[in-house]
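Single-structure report; data block below.
Our next item is subunit A:
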Amino acid sequence: MQGSAQPVLLLRGIRKTYPGVVAVDDVDLELFPGEIHALVGENGAGKSTLASIAFGEVRPDRGTVEARGAVGLVHQHFELAGRLRVWENVLLGREPRRGWRIDAAAAHAHVVALAERNGLAIDPDAFVDELPVGIQQRVELLRELDREPAILLLDEPTAALAPAEIASFFATITALAERGTAIMIVTHKLAEVMAYAHRVSVMRHGAIVERTLAAQTSGEQLARAMVGGDLPPVAARAATTHAPCLRVADLYGGDDERAVRGLTFEVRAGEIVGIAGVEGNGQSALADALAGVIPYRGTVERPPHARIGIIPQDRLAEALVPNWSIVENAMLGRQHRARSRRGMLVDRVHAREDARQIVERYDVRTPSLDATVKHLSGGNQQKVVVGRALIDAPSLIVAYNPTRGIDVGASALVQSRLMQARNEGAAVLLISFELDEILSLADRILVMYRGAIVGTFERDAVERAQIGRLMAGIA
Partner candidate 1 sequence: MKRALSMLSGPLGAILLVVVLMSLAMVVAGTSPIDGFSALFLGALGGRNELGETLVATTSLLFPALGITLAFRAGLFNIGAEGQLLMGGLFAGAAGAAIALPPAIEITLLLLLGAVGGGIWGGIAGWMKARFGASEIIATLMLNFVAAFLALDLVSGPLKGPVASGAETAWLAPQYWLPTLLPHTRLSIGLVIALAIAVVLQFVFTRTVFGYDLRAAGEAPEAARRSGIDLRRLTWLSLALSGAIAGVGGAVIVTGELHRFNTQLSPGYGFTAIAVALVGDLNPLWVCVAAFGFGILEAGGLAMQASAQVPKDAIHLIEGLIILVLAARRYVAARTEVA
Partner candidate 2 sequence: GLRHPGPRPGQLTLGMVTDVGGLGDRSFNDSAYRGLLRARAKLGAYIQVLQSRSAADYEPNLSALTNLHFQMIYAIGFLMSLDLDQIAKEHPHQHYAIIDAVVPDPNVVSVTFREQDGSFLAGALAAMMSKTHHIAFLGGQDIPLLRKFEAGYTAGAREIDPNIRVDVKYVGSFDDVASGQELANVLFDSGADIVYTAAGKAGLGAIDAVKSRDTDYVIGVDSNQDALAPGRILTSMVKKVDVAVFDVGRAIQRGKPLTGHLVLGLKDGAIGLTDFKYTRKAIGPARLARLELIRRAIVSGKIDPPDTRAKLATFKPVAL
């Protein structure tokens, strides 16, 4: 479709280095009106950096950016004004006016219509910071969709969307492209690429190593191009004994909208229990109650001295100290454990040793162990969080979207590690919005809807369609 059209975005010889890394290495890229261009690659390959350069947010060391028309960017770690309402965020800078004042009614109506048109349900009057991460993602998307830029850059826009939402999201994107918008989308979900993209560029170590038409490649081919080889196999499921580990009964807690309402379930040692559900059905409340950071009613029982490894949902806000090094972050949450201290002192030898192990085992791409975490790519930050949660061989693991933002290769690695932990006798509670992930890992699947469990499936009796219906509250 680009045919004879002129590119609207032209990147020439772009290079960007950070201390110790070449983030983008001599990249040429052009975007044509009406195309959906997928940019894929490993964590830390330089995708976000390239998108920021194209947007004009980051200045390249070298090279030129030519854009014909406005550029919009949906950030990987989105940029919203938390304590403003949804509509205020969406319409910021283009507020409908009545005289010198904002026409709030018109704004509200505008956002409702916009959301409906794009199949992204949202309450325009909600305060953004009270929304779960996935829904915040929609706000950022809507803001860009409403601005209708000639060039739209999307950095992992679907990382926090449910499958059904992804379909409607791409319907929107496709329609936009048909109206002439040039779209570049960064994603780790290769299925999306195959289904919706026209062209694909694969990045590795800052350079574009492959350019192809989506029609001429396959998911496996792409994955190999990204990783530079075959995907590591996920560890096999081994037989385990099922001693009781975590017991939750009649759990109530969380704020009204997204509370848990009378949850009862059990996770036994040596099994992975998957919580399937659409975001906003009480999963955060469940995870927070288990982490002990919100008040709750009901019973949460676990073995007295159980070591718990937690992977929270929001890596930057809840799991990491962004200004600290990997070494210091590797201890967070473990700093009171015997291994991390010598009396009142920090055990610096073990801290460094553990950090090194995390970096090695999870393939964290970083110039050094002392690199500041906020300078790591999103996926690599996630790997640090996952690695830290699993390093002490915990007997109970609560993992909330553990592979969010992680590339295909590393995802397989993380899933493999979870499986190994299970095989070695850990009880794993896996809360994930990726049904595929749950289906491949879980021994038992609980479907959560409106704060309660509405269905339970053993691994050998899974009915995918039925789960989908339960998740949507239809069955």
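Definition applied: a contact is a pair of C-beta atoms (placed from the backbone, for glycine too) under 8 Å apart; a residue touches a chain by one contact, two chains touch by 3 or more; residues count from 1.
How these were chosen: all candidates are chains of the complex that A comes from, given by their letters.
What you see is a predicted model; the values in this text were computed from it and never measured.
Trainee: Can you tell which one of 1 or 2 makes contact with subunit A in this complex?
Mentor: Only one candidate touches subunit A in this complex, namely 1.
Trainee: What residues on subunit A touch candidate 1, complex-wise?
Mentor: Result: residues 291, 293, 310, 312, 317-324, 328, 331-333, 335-336, 340-341, 344-346, 348 of subunit A touch candidate 1.
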